[in-house]
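For reference, the structure discussed in these notes is given below.
Only one protein chain is missing from this complex, and each of the others stays in its spot.
Chains here go by letter, A, B, C and D, matching the order in which they are written, and residues are numbered from 1 within each.
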Amino acid sequence: MAAIELRNVTKKFATADGGTYTAIKDLSLTVEEGQFCAVVGPTGCGKSTTLTLVSGLERPSRGEALVHGEPVRGIDIETGFVFQQDAVFPWRSVLDNVAAGPVYRGAGRSEATRLARDWLRRVGLSGFEDRYPHQLSGGMRKRVALAQSLINQPRVLLMDEPFSALDVQTRAIMSTELLQLWDQTKPAVVFVTHDLEEAIALADKVVVITAGPGTVKAEFEIDLPRPRVVQEIRFQPAFTRIYEQVWEALRAEVAEAYARTTRVAELAS
Amino acid sequence: MAAIELRNVTKKFATADGGTYTAIKDLSLTVEEGQFCAVVGPTGCGKSTTLTLVSGLERPSRGEALVHGEPVRGIDIETGFVFQQDAVFPWRSVLDNVAAGPVYRGAGRSEATRLARDWLRRVGLSGFEDRYPHQLSGGMRKRVALAQSLINQPRVLLMDEPFSALDVQTRAIMSTELLQLWDQTKPAVVFVTHDLEEAIALADKVVVITAGPGTVKAEFEIDLPRPRVVQEIRFQPAFTRIYEQVWEALRAEVAEAYARTTRVAELAS
Amino acid sequence: ANNAAGVQSSSSKPAANAPTVTIMVGGMSKQIYLPFMLAKELGYYEKAGVNVNLIDEPAGGDATQNMLAGQVQGVGGFYDHNIALQAQGKSSEAVVSMLQIPGEVELCRSDLKGKVTSPADFKGLSLGITDTGSSTDFLTQYLTKKAGVDPAATTRRGVGAGQTFIAAMKQKAIACGMTTEPTVSQALSDKTAFILLDMRTAAGSKAALGGTYPATSLYMQTEWVNSHKDTVQKLVNAYVSTLTWIQGHTPAEIADKMPADYYKGVGKPAYIHALTSEKGIFNPTGLMPEDGPKTCLAVLGEFNPKVQGKSIDLTKTYTNEFVSAATPVS
Amino acid sequence: MTDLHTPVTPSAHPAPLGTPPDEVQPAEAKSGMAAARRRRVVMAGLRVGIVAVLLVTWQLCVNAKLVDPFFWGEPSGVWASLRDWVTIGTPQGSLGDQILVTLEEAVLGFAVGSVLGVVCGIALGRVRLLAELFGPFLKAANSIPRIILGSIFTVAFGFGIQSKVILAVVLVFFGVFFNAFQGAREVDRNLIANARLLGASRWRVTRDVVLPSAFTWILASLHISFGFALIGALVGEILGANRGLGLLIRSSQNNFDMNGVLAGMVLVAVIALTAEALITLLERRLLRWRPPQTHGGAAVE
Partner (left out) sequence: MTDLHTPVTPSAHPAPLGTPPDEVQPAEAKSGMAAARRRRVVMAGLRVGIVAVLLVTWQLCVNAKLVDPFFWGEPSGVWASLRDWVTIGTPQGSLGDQILVTLEEAVLGFAVGSVLGVVCGIALGRVRLLAELFGPFLKAANSIPRIILGSIFTVAFGFGIQSKVILAVVLVFFGVFFNAFQGAREVDRNLIANARLLGASRWRVTRDVVLPSAFTWILASLHISFGFALIGALVGEILGANRGLGLLIRSSQNNFDMNGVLAGMVLVAVIALTAEALITLLERRLLRWRPPQTHGGAAVE
């Protein structure tokens, strides 16, 4: 039984004039138990929308979303979600933000704090425990969100560009942390990113979404050996080969998306 | 006369207990008229803070910020600012958001709309003119912000990770657009990014900021020939050489920053 | 001012095991309600062996409603409410009548002097009353009707008393209006108005209304009266003694007894002057005047929609039993 | 109160060019709208049901002599009063006239009061000096009982429509003012900074950023303010008038006619609800740009 299964899902948004806008269309996707799946695609193609369907935040207009074989009916606390936009609680200190999950899941106050401190250390925020989110830099807030979600060790982990505000180095460190965690608890991961190298370095499978109403254009199994060292893997020849394949698929979509919205075809490289 | 000059600026934030936190310290930076300056540094090192000082949104605790030789006293409309966080107006349609600048600067309604449509095409958002920001994806909102700022052709352009939510391809297209614009009007640019390749590909000068209270660690003149083709430049040997130099400087800072906040030195690679 | 505070606090000290009665008065500082506070200031409640808790209440029907709801036991107000209540199936009665004439004055704006000489000229005018549905409302309509003018041809406007009444005159919002002392003196003193009808004297009132018109009285629910005859008797004793005391003293002496804040706004001389001009309104005995209830019924029966067409047993609206049996307290 | 009937489906705008036309007409969207309509009807039915149950219980209590209609009125009496007013007219003239008089006062007071409140609120919210100077005075003024103000106003402004309108203005003003003030201060700093950098003058910032962003606050206060304007008008009438619903209520009260009092209140409530519906319409128009609110997003709950 697959951990995550999307069966021909379509998501439409109603428009004011009574029409609809189709964000994703007939998208099918399967993520096995313990599989790390990266999703790439042009901006605005429906990646975030796909994640909201899996998490139960939105319902498909058509088709079905299943998690562990059960249709998604609402929010499931076995699912972790790192949002693309800020979603940390502005009225809680960094520590309390990260400790929220364990507390909600019934851990004692002190146990939760201990865990939270540990996670803050892992994301490199020791010493900022007492800050409020508005006192952090963009990258720091993103890391708080990461720790907040990872601390719960969810069985299904959805991440929407989690490393986008981080510098290369921190990003590499976070990736290594993420892979370690994933190795320990083996959740099913859907990881949305714009960084193809990152996608290939981390994932078992890379899914390319088409422009326009998003649907799956191609899936690539990444058979690079594990454990991987994120900083080094990109220099392997196998990596380069895969990279080029995926890039080919992606490039066409991005060009298509851009051409469409500029109506100037020659601009798209 | 330099377009932008920071003279030993220090920025402290007051803390609740009466103490202060020093975000940047004795930072000096000069950007010449028409120069494209990229700023890199570990997350939380004070890059965004630096931009707020140049734009007049905040005042230095010590030292001086000058633009075109004049001390910065407040917001200057000759300065364009692309914020790290969303700052588009949620109650305006995409078109009205982009047209805001020209209208504020006295252009007629129809002239402003014409300009805005042109800019929306350039950032690949034709067809989305009537949407409200909440109906856009993260990357689309970022592009609205870009167009909103670039349409004014400011003499000083401050950009805080403007391409962070974009896929590689769109990012490349946007970079090319940006370089074209820059070439036409030659503003002084300060461009904050986490992508070292991007920094080198675009800039005349790359500034590396230190961890902790940010200060300038090193400056690198990028003497690659212009016009540059962003997608191709990374394969030039000169590029690789510069990359390695800058990377060396940056890597140490990132490692330092991370080690400090995790207090586990060996984790920092 | 301190004598007022002092006297009050000492007199409100509860006498041991004396019954306590709460009385709501429809405008305590109006001179037509003067006996209630005077009795307190004279210490007559205490001497009569009853604790009285006076609550002030602005004009209107609320006092009565509160009595019926059991929130207060007695009301210091116009007798005619008893008639209105009977019309609605509630029984209450006046146990002592303090005013045999209304003490109201119909004032008219000075610039109308000569133009308005009697209620017969009210046609088309705007007439001030304290509040819609109040006794001044019915009295005004009665006077109008009696002078042969259809009340519907006039406009009646609730303007309250005091500043608001005088302001209404000055702003020409009303041509004439019915009010009591000390508003009357105040309006006369700066020549804002002249007196059209003076119902502060028995003669004037008879001429205007065609009979006595019992106004201020203490009324209570019949049921309560019957079950607390002792207490009622004590109360009535206090009031009859007060009424007697008023007859034996000059306006200045009366004013001396009243709390200073009662004349703070208009000044003591004006207060005394007002009292002088209407001292005759006070009922020397406390007995209900013979023809009084009839006049009231005539007024209400015509203009109060709730009384119109109802048959009223006037004897149930008052009793002289307690006044007749009253013994002076001092 | 915003939009108790948020449509279930979030609103969006015309499909952009490049999106293939939707071949299948979205049956779901339609059925969603039908469901929303059905829900609305059910809700209205439930509300009517609640009212009916209350009224019947009340009437039964009166009939069983558990409740004294002299104090509390009775539904049949209220109905009779209303019928009389409609068919025969009120003691002060036709019912329509009374309603119109009160409505005129309330609407005027509402308009003036809310405009003043918004202008002052935004001004004080934007200009720190003003807020520091006049804030305490406004707060002190807010604690003065309006009845007393009412009688001062009648002295100052006479017994015409003026004093009632001013009373309504005063009642409306404070609620709107304090919300507009707070709304102006809640504006995202980044948005203001952005507008300034784009070249907006301080006045444009106020108009284009502060006002729209304070709009939720202002609208929230407008929802209750029409009720306040009505109260102002009614109280003004009670304190000195010869027409209007307030006088109708007051004279019923003075005649011990509880049913009349309640009938008057029913009329007032109907007016208030109508006005509320209009404000909600306005709100929907003005806040089109917003993402659907939490209530609507059933899934999130």
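The rule we apply is simple: contacts are C-beta pairs under 8 Å (C-beta built on N, C-alpha and C of every residue); 3 or more make two chains touch, one makes a residue touch a chain.
In this text the structure is predicted, and so the values were computed from the model without any measurement.
The residue from D:P69, D:G199, D:P212 or D:G246 that touches the chain not shown here is D:G246. Within the set D:S163, D:N179, D:N242 or D:N259, the residue that contacts the chain not displayed is D:N179.
Contact between chain A and the unshown chain involves residues 55, 57, 75, 77, 79-81, 83, 85-93, 100-101, 104-105, 126-132, 134-135, 148-149, 152.
In the full complex, the hidden chain is touched by chain D at residues 1-2, 4-5, 43, 46-47, 50, 71, 125-126, 128, 131-133, 135-148, 151, 155, 174-175, 178-179, 181-182, 184-187, 189, 192-193, 196, 202, 216-217, 220-221, 223-224, 226-227, 230-231, 234-235, 238, 246, 249, 253, 261, 265, 268-269, 271-273, 276, 291, 293-295, 297-298, 300-301. Residues of chain C that touch the chain left out of the display are 1-2, 4-5, 8-9, 22, 24, 27-30, 53-58, 62, 65-66, 69, 71-72, 162-163, 166-167, 182-183, 186, 259-266.
Just so we're on the same page, only the chains that are shown with their structure count from here on.
Measuring from the averaged C-alpha position of chain C to that of chain D gives a distance of 42 Å.
Multi-chain contact residues of chain B, defined as those touching 2 or more other chains: 85-86, 126-128, 135.
Each of residues 12-14, 16-19, 288 in chain D touches at least two other chains.
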